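Heads up, one of the protein chains got dropped from this complex, but the rest are sitting where they should.
Then we have subunit A:
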Amino acid sequence: MSDLLRLATAGSVDDGKSTLVGRLLYDTKSVLADTLDAVHRASADRGLTTPDLSLLVDGLRSEREQGITIDVAYRYFATPNRSFVLADTPGHVQYTRNTVTGASTAQLGVLLVDARKGVVEQTRRHAAVLALLGVPRLVLAVNKIDLVDYDEVTFVRIAKEFTAHATALGYPEGAVLEIPVSALVGDNVVERSDKTPWYSGPTLLEHLETVPVEPDPHDAPFRFPVQYVIRPRTAEYPDYRGYAGQVAAGTVRVGDEVEVLPGGLRSTVEKIDTFDGPLEEAAAGQSVTLLLADDLDIGRGDLVVAGGRPRVTDEFEATVCWLAEKPLTPGDRVLVKHGTRTVQAVVGSLHARFDEQALSSVDSPGSLRLNEIGRVAVRTAQALPLDEYGEVRRGGAFLVIDPADGSTLAAGLVGAPLPVEDART
């Protein structure tokens, strides 16, 4: 079993996300005494009689002043069974981009709803964003269950509605779990509640500790973006020339034949080097240095591949999550960062805007605004080796960057990784 789970929270404002995260930390005894003292003091200063657990996580001055979460925070906690990296993301509509940030590396998404309100617009939007980014598993925490008198009928109604939405987004049965919780009181977060005898499933923490974490598939094609060329030119290593990088997908072994894109040169892996000694093979996630049999002209930005070739193209279709206040309009000149290569690009026609509520798309919307998701045509100054995001996550992901001020404008996903009824058909 994997000893680490990366998860992201999402949910609407005031659904109690920070309280839930605070509760997880508090009940797993991940909060140390001085931090807790500070929360007790701050709660008392605000005139509260019980500690406000959201103060454990809302770290910025303005967050505490306004009682909302503004930016993603990363939390670390561990139980004897597993370690967790939790991306705690804000619920406000204007900060949906932070949900994208949290979801891009998550293996599981925890969505919160208020049991009194059920599935709302923001729930559907966040579930769609998690699905789009390929987060393989979802949990729906039906929070504030104490405020509906622990009513089973209410819970079942919300759970059914959410399952239907998740299924429409492409989640298979078993990848989604609904849990009735009260973050404030602590029901079914870490401790099992005796007020929900009708619920036989795991508590949130039990689920997080035991849920399978999908490893990268062994048969995924090998992808290795070259980050940096290591050339010591020292007396000890006069001719050493290694290509440093992190394996983005698949596995490589000494002796494998590889191709270097976009140039298309071929060679064989002679050595896989690390500071701690050479390896026979390296798999997704490992930072290594490759030495090839032939003396090729390779540098930062090149992609070493094997086991199936990505498409090498300067024109492609992509889905973008627009993260900037400045809207996207066709013809915009941008930068595209894919792997370790950054190239100039033009956003061509804007084919569709995705409607996360109806799970349908709107034809030729004219522009894309903050937090909108759309299908665009992209033309790049140099050809890029691209995988479909839905098939090789790291091989199909890219950033859209503003060449003027360097800001990140969009998360880009090559192809169409979400099942959508197209309005045009």
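Just so we're on the same page, contacts are C-beta pairs under 8 Å (C-beta built on N, C-alpha and C of every residue); 3 or more make two chains touch, one makes a residue touch a chain; residues count from 1.
Throughout what follows, contacts and distances are computed from a predicted model.
**Q** What is the protein name, per UniProt, of the chain that does not appear here: "Sulfate adenylyltransferase subunit 2", "Homoserine O-acetyltransferase", "2-oxoglutarate ferredoxin oxidoreductase subunit beta" or "L-lactate dehydrogenase complex protein LldF"?
**A** For the chain not displayed, UniProt's protein name is "Sulfate adenylyltransferase subunit 2".
**Q** Of the residues A:Gly16, A:Pro51, A:Pro180 or A:Gly245, which one touches the chain left out of the display?
**A** Of the listed residues, the one touching the omitted chain is A:Gly245.
**Q** Pick out which of A:Lys160, A:Arg231 or A:Arg266 touches the chain that's been left out of the picture.
**A** A:Arg231
**Q** Check each of A:Gln107, A:Ser193, A:Thr319 or A:Thr340 against the chain that is not shown and name the one that touches it.
**A** If we include the chain that is not displayed, A:Thr340 is the one touching it.
**Q** In the complete complex, the non-displayed chain touches which residues of subunit A?
**A** 3-4, 32-35, 38, 42, 56-62, 64, 70-76, 83, 85, 97-98, 100-101, 104-105, 227-228, 230-234, 236-237, 240, 244-246, 274-276, 283, 285-287, 300, 323, 335, 337, 339-340, 393-394, 397-399, 401, 405-408, 411
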